[in-house]
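Can you keep this structure in mind? I'll have questions shortly.
What you see is the complex with one protein chain gone and the rest in place.
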Amino acid sequence: MEIVLAFIIGGLYAAGLYMLMRRSLVKLVIGLALLSQAANLLIFTLGRLIRGRPALIPSDMARLVEPFADPVPQALILTAIVIGFGVQAFAIILIKRAYQTVGTDDLDDMRSTDVMHGSSSAPPVNLPNDKWRSPVEATLRDEGA
Amino acid sequence: MAIIMAILSGFALTVVAPWLCRLARGATGWIIALQPVGLAFYFASQLHPIAAGGVIALSYPWVPGLGIALSFYVDGLSLLFALLISGIGALVVIYAGGYLGEHPQAGRFYALILMFMASMLGLVLAGNVITMFVFWELTSLSSFLLIGFDHQREAARAAALQALLVTGAGGLALLAGLLLLGQAGGSLELSTLLNEGRAIQSHPLYLSILLLILVGAFTKSAQVPFHFWLPGAMEAPTPVSAYLHSATMVKAGVYLLARLSPVLGGSEAWHYLVTGAGTATMLLGAAVALWQTDLKRILAYSTVSTLGALVLLLGMDTVLSVKAAMLFLLVHALYKGALFLIAGAVDHETGTREVTRLGRLARAMPVTAVAAGLAALSMAGLPPMLGFINKELLYEAKLQAPRASVLVTSAGVLANMFLVAVAGIVGFAPFFGRRADPPRMPHEAPLAMLVGPAVLAGLGLVCGLFPDAASIVVSAAAGAVRAEVTAVELKLWHGINPVLGLSLLTVAAGVGLYAARGFLRRAGSIGDAIGRWGPRRWYSLLLASLNGLARVQTRLLQSGYLRRYLMVIVLTTVALVGSTLLLRGGLTEPVPSLLDARFYEWTIAALILLATLMAVLSPSRLAAAAALSVIGYGVALLYMLFSAPDLAMTQFAVETLTVILFVLVVYRLPRFASLSSRRARLRDAAIALLAGGLMTALVLTAMTLPRDLHLATYFAENSLLLAKGRNVVNAILVDFRALDTLGEITVLAVAGIGIYALLRLRLEEPADSGSSQPEEEV
Partner (left out) sequence: MEISIAPLNLLAIAPQIVVSVTALVVLLVGLFLPEEHRGRIAWPSLAGVLIAAGLLYYLWDRNDLTLSAMLRTDGYSLFLNLIILIAAALAILFSVDYAGRVRLPRTEYYSLLLLSTTGMMLMTAAVNLITLFLALEMLSIALYVLVGLNRAEQRSGEAAIKYLVLGAFSSGFLLYGMALVYGQVGSMALDDVRVHLLSTGSQSPVLLWLGLGLMLIGFGFKVALVPFHMWTPDVYQGAPTSVTAFMSAGTKVAGFAALGRVTLVAFSGLQNVWIWVLAVLAALTMTIGNLAALRQTNLKRMLAYSSIAHAGYVLVGLTAANRTGLDAVFFYLFIYAFMNTGAFAVLIAAHRLGSSPVAGENLDDLAGLAEHRPWLAAAMALLMFSLTGVPPLAGFLGKLYLFSAAVEAGLIWLAILGVLNSVVSAYYYLRVVVTMYMRDKKGAEVVPAPLCPALQLGIAVAAIATVFWGLWPASILNLVTITTRSFFGG
């Protein structure tokens, strides 16, 4: 099963990363969610998989009996799940607000830090859609020294 | 203690100077000059004990961890410099009073020049190389501020920055050299280092130390190829040029070489590097000076030449050459200081510094003219001036040089011929030459501007006639450099010998060059060629290429596109992790038992992967959200199956909440649009798959390696101690989980506050906030 999980992790990771590289804000959030699932599963797998033996002490016993699932990585995952939730919730609200102020869902319209350079009153510059070409104009306007 | 006071009083006066200037107005220069005059007397009073071989040393702790102390070490060499700094300092301050007049920024000027004076004194009196470096940089800094004093002009600003960058860069090289020197010599204290010469010269770091320190000294003392900042620095007010860029600061490099010559000197490398740079500088400066027409630039290039000659003498490193160098230091400070001040007076009175427009000023400015004549005689090395004695000593030292004496001597004679002509151009022609047309009709300069030139030029004459006073100072200094008692006997007449012949030849040729100056200028200039191909061009090229490099890296890395940032991080990681895995043979065949999975597990896995694909490809936002929840629940099921029920519970709860939130908010956002091009998508997909593949490889590798069991035993032995619990797992569960939960709650609270703050921002904003225009500030 570990091998299967390895591929699931790889798949989730690739999908998450791909989504993070999209231009739509909503896709960013989806990407974050996928990545955090991948991370949690990775920790889980590296903590070794054991079927059906949770680290719970049965009521009639005083201690755990080997083998049992390692509780330490589970503690880390639990932390990561909860934190991931916090981050995602905040991210969702943040993109909502960003959409409301900027009026677009397109991340590439959000490069004012580089383009505008100090004059936030200038409108966002419209750039052509294909972003692979090097944004020379933008950087040329960047830093005039 | 008096040494500390000498330096501190300068810094203290720096702070007070602007106020003083407001109170005393025109008399400020005279009042402030009291301080350097006092210092000069103090240093003069130390002359006898130190000439007898005494040393003043004191030390206060500063950074004990690094062996850096605020320590001072005063011997003959320091004393010679200290006398020059305070003596000429006093004259320059007085002169500045007349030069600046009622300049609105005069207070600032006095403050800066006092700061410089104190720093320069600190430099030559310091006994710890780091202390010395501190003052070294302070002199560069005050020089920067003084060159840029007239900051309305772009030229002044540019020259100031250029001077600072060149000397500052050299200074930092010096710092690196000094740190290595400390490493090699085992101490940063001069008193210790001076005795470690042999150990340091055999140290493997010796060559690096030498090179770094030489870069520091050469930049400061304007040696080829770093000499170009000095003529540029002539943008400074004239008192500054006279003081910093002729008499004192530019000699700091010479001081450093002299100071460290017992430690670093004597080796082949030292000899060739120092002598070579010195010779080149001496010739270049002298030759270029002849073709200049601006008084200050002529003087600047002749200063460059002198600095070269001084460095050359120190490179030769014989008793005689060191004596000659020390005397030359003194002589040059006297006549060049005077000539600079005179150039300032001429400029002040006539409104021009172009030698072609100056002539016959002697009638209007008689005192200045006499001073100029005396200084020029000394510069040309004619009797009965101190300059003559000095030139005789120079030639004698060069003739007796242990290596390449013919070469060195002829270079010296050649340079001196030019300097004789230059002396005529600056000290004779403007006053006694043909009549010319200055923009203003001149008068004699005010008293404050006469004292300096007169005293300096007069001293050159007096010391020439009665050389004993000079010989005490010079022998004390030479003794300190050679670390042995050195008697220097100076006299005007040495009898008829080869040296006298060389002198005659020099003067004759020099007069010839002087006479031919008009013709030479028309014939074309060496300076032009050097300007075109010389190091100044390299300097601007270097700045331009740095700028270009900065632009390229900004364009490459700082695009503002989030995805580019991600790509850089991902690709770096993939490259590093992947190469390590491959090179270190981390990749091994997976164990087949790890593939063992049950049917429902396969189903869940397939479901997760399918949903992932759907989340990525789906054009609908709701479908993507649904796919996300399928993935989440699938992962939760996996947790459940593999013994982590509480993880599963949390995951179910969190997943549900996320999806609800997502759907609620996303519903208000625009539909997915196909924004990226096909090519961009393919590229991103390739990168993503690469990174995903790497993750898979990592997990597979991790699973095949056996887990280390060192710690199991360690844990068993120490569980009571560490976790204070009987059962290891119990302890982990109870304590760790409890704390985790506390931490998680805090983090959630932080996120909650954030969400609340953002939502509230929305509520309070005015209705038109949808636009991208920021609101005006109230």
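Per-chain residue numbering starts at 1, and chain names A and B are given in the order in which the chains are listed.
Definition applied: a contact is a pair of C-beta atoms (placed from the backbone, for glycine too) under 8 Å apart; a residue touches a chain by one contact, two chains touch by 3 or more.
Since we're looking at a predicted model, the values are computed, not measured.
Check B:4, B:20, B:58 or B:165 against the missing chain and you find that the one touching it is B:165. Shown as candidates are B:2, B:407 or B:739; the residue that touches the absent chain is B:739. By the touch definition given at the top, subunit A reaches the unshown chain through residues 20, 25, 28, 31-32, 35-36, 38-39, 42-43, 46-48, 57, 59, 72-73, 75-76, 79-80, 83-84, 86-87, 90-91, 94-95, 97-98, 101-102, 107, 110-114, 116-121, 124, 142-145. Panel shows subunit B; residues 61-66, 68, 130, 133-135, 137-138, 141, 144, 148, 151, 157, 160-161, 164-165, 168-169, 172-173, 175-176, 179-180, 182-183, 205, 208, 212, 546-547, 549-551, 553-554, 557-558, 560, 562, 564-566, 568-569, 572-573, 576-577, 580-581, 584-586, 695, 698, 701-702, 705, 707-712, 714-715, 722-726, 730-732, 734-736, 739-740, 743-744, 746-747, 749-751, 753-754, 756-758, 760-761, 765, 772, 774-777 of it touch the chain omitted from the view.
The working rule: only the chains that are shown with their structure count from here on.
Here the spacing of subunit A and subunit B, counted between their Cα centres, is 44 Å. Those residues of subunit A whose C-beta lies close enough to touch subunit B in the complex are 1-15, 17-27, 29-30, 33-34, 37-38, 40-42, 44-46, 48-57, 63-64, 68-69, 71-72, 74-75, 77-79, 81-90, 92-97, 99-103, 105-108, 111, 113-115, 120-121, 123-124, 129-132, 134-136, 138-139, 142-143, 145.
Touching subunit A in their complex are the following residues of subunit B: 547, 551, 554-556, 558-563, 566-567, 570, 590, 594-598, 601-602, 605, 608-609, 612-613, 615-616, 621, 624, 628, 631-632, 635, 638-639, 641-647, 650-651, 654, 657-658, 661-662, 665-666, 668-670, 672-673, 675-677, 679-680, 683-685, 687-689, 691-696, 699-700, 702-703, 707, 726-727, 729-730, 732-733, 736-737, 740, 743-744, 747-748, 750-752, 754-755, 758-759, 761-762, 769-774.
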